[in-house]
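Presented below is the structure to which this report refers.
Excluded from the complex is one protein chain; the other protein chains are retained at their positions.
Read from first to last, the chains carry the letters A, B and C; within each, the first residue is number 1.
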Amino acid sequence: MTSLQDYSEEVRAEVKQVRETVATLHRQLIQWNLVVWTAGNVSQRLHSADLMVIKPSGVRYEYLTPQSMVVTDLDGNLVDGAEAPSSDTASHAYVYRHMPNVFGVVHTHSTYATAWAATGRNIPCALTMMGDEFGGPVPVGPFCLIGSEEIGKGVVETLKKYPFSPAVLMKNHGPFCIGKDAESAVKAAAMTEEVAHTVWAAEQVGTPIEIQQKDIERLNDRYQHVYGQN
Amino acid sequence: MTSLQDYSEEVRAEVKQVRETVATLHRQLIQWNLVVWTAGNVSQRLHSADLMVIKPSGVRYEYLTPQSMVVTDLDGNLVDGAEAPSSDTASHAYVYRHMPNVFGVVHTHSTYATAWAATGRNIPCALTMMGDEFGGPVPVGPFCLIGSEEIGKGVVETLKKYPFSPAVLMKNHGPFCIGKDAESAVKAAAMTEEVAHTVWAAEQVGTPIEIQQKDIERLNDRYQHVYGQN
Amino acid sequence: MTSLQDYSEEVRAEVKQVRETVATLHRQLIQWNLVVWTAGNVSQRLHSADLMVIKPSGVRYEYLTPQSMVVTDLDGNLVDGAEAPSSDTASHAYVYRHMPNVFGVVHTHSTYATAWAATGRNIPCALTMMGDEFGGPVPVGPFCLIGSEEIGKGVVETLKKYPFSPAVLMKNHGPFCIGKDAESAVKAAAMTEEVAHTVWAAEQVGTPIEIQQKDIERLNDRYQHVYGQN
Partner (left out) sequence: MTSLQDYSEEVRAEVKQVRETVATLHRQLIQWNLVVWTAGNVSQRLHSADLMVIKPSGVRYEYLTPQSMVVTDLDGNLVDGAEAPSSDTASHAYVYRHMPNVFGVVHTHSTYATAWAATGRNIPCALTMMGDEFGGPVPVGPFCLIGSEEIGKGVVETLKKYPFSPAVLMKNHGPFCIGKDAESAVKAAAMTEEVAHTVWAAEQVGTPIEIQQKDIERLNDRYQHVYGQN
């Protein structure tokens, strides 16, 4: 087994920083009401080496510290950490290996997103916020068992068909979200739950009006290129 | 570009105060559960000059400070601030130019208000709280793309038909609310979500009983003239 | 106008204590998510004089202090306080005059209770918690305008028909709750929202099974006589 001592000082410094980032972002999952008890996990891939930092398995959120975050390589092998890594480690690793622009992955069981996942229905694109963030519907991915890289494969295959979406609702399971770093992926997880809840609520009082494709494209283009600070 | 230094001391003092007010009021959007991540924005128009103070674009709520608030003129041109102003700046400015009694504008994507907006249905007036605050149903406005003053125009046109409402549910998008200052507009945003949620819930267990027009008028008249402190 | 100085030291001491109690209990309305912005109010009747202490009208919860609570007589006339009393003062006073065992009244617009009120439907007794607390369904009262004692009259008339219920859902408006003191009435308000939400949710996935009258009576009897500390 490789050890963190086998890596350069630059890599070890990035590990230290990413451990802090990933530990802190787990609090955002609580703040935005995306997880219960120990469910859910955040990881971030390093830029200086083929490593990732991920939540330990089955640890309560209030006990997470930067030091408790686990470091693995991109095959999911343990490199540093006192705890066993998340059950979803192999799937995070699969996503990083197959999507080179992705440096953050987040998984939650957030209530309304998971409700859509339990029915197998994509969330129809009826909100400008969806045009902005997802460039269309939020897609459902295949049913997969937990513990292997099968989920990661399902995420990657689904995103080939929905290249603008940062989220896949894994059937019967819950959302997996990606981003250019862990913070972007956490944002995608928060937005996924918000649009899942809103379109769900819309269906109870009427028929959500789907936005036309040309308008979705204009929303998404502006959002990706103009919104926010440079 | 005009600079804040071109304005009188009185104006600069009001800018300082309004920056504090607007920054603080963003916390109310979080407290009342009206926004997620960086969505939503508050602005207030000045009384001493044709200027407004608005949230910067795409900044997380926990990082908002009075100094990060952006000052623009009423055409949306930057006057002071290190950050780019909200994407909705042109629409806030449009409202201020066309509604001279409005000194506060708030936009959210609050869940249940946005759900009604996604279906294109006005919220029927089935609550005394709606008679009080909205003087009738909460109206839906037209579908508009984001980034120009088109949304502001849609808000103003809709409120011509619903002169007692401080809120418009922009179709597929979410509520825009107005008030005599930013605090009043934030209150309207909180009330909009509350009545959206309540009437939505009522529809799931029965038929909301609409209040008669003469009673709506009596509720609204009392509320606007008697409620609260002088 | 009578002043607090016209009352004995004993009364003034009770006023001081009740002002603290009532101010503090308003925080429970926020904690249990029963009110938005300035909506809702708590009052408590004194034991030492025909006076009551009630929330000022239209003041935000974070600004409520014991000293800002308003003292009125049981006709709703101001006795002490710098602020105007709640719009519902005359109705609280009516309840105290006609129900001599009631020493606490609470009004909220809590979401699910108000949803039932908007449809005019009683909440059917499908929960042991309802047998315990309400001794049957939670009843809907008549539609009344705000600002006179008409609401209080509607509450009293409705409770004659539902003598075990500590809550009435005023039609299109929201719950009014009573108790042996303000804390009991606040508890009733929290329980009203909880059972309103739960039975509402039950109706979305099936038919709530109503509890038989003989079981309701046994639940209510035990709860009123055995539950809690002596």
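In this text, a contact is a pair of C-beta atoms (placed from the backbone, for glycine too) under 8 Å apart; a residue touches a chain by one contact, two chains touch by 3 or more.
These numbers come from a predicted model, not from an experiment.
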Chains still shown that are in contact with the chain withheld from the display: A, C
Full-complex contact with the absent chain, from A:R45, A:H92, A:K153 or A:H173: A:H173
Candidates C:H47, C:K180 or C:R218 - the one touching the absent chain: C:R218
Selected from A:T114, A:T198 or A:N220 as touching the chain missing from the view: A:T114
Residue among C:A126, C:C144 or C:C177 that touches the chain left out of view: C:A126
Absent-chain interface as seen on subunit C, which is shown: 32, 126-129, 132, 187, 190-191, 193-194, 197-202, 204-209, 211, 215, 218-219, 222-223, 226-230
Missing-partner contacts on subunit A, residue numbers: 36-39, 56-59, 83-84, 87, 109, 111-112, 114-116, 118-121, 143, 145-147, 171-174, 200, 203-204
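As a working rule, only the chains that are shown with their structure count from here on.
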Arrangement of touching chains [line / ring / star / complete / other]: line
Chain closest to the assembly centre - both centres taken as Cα means: B
Chain centre separation (subunit B, subunit C; CA means) in Å: 32
Distance from subunit C to subunit A - Cα centre to Cα centre, in angstrom: 45
Subunit A residues counted as touching two or more neighbouring chains: none
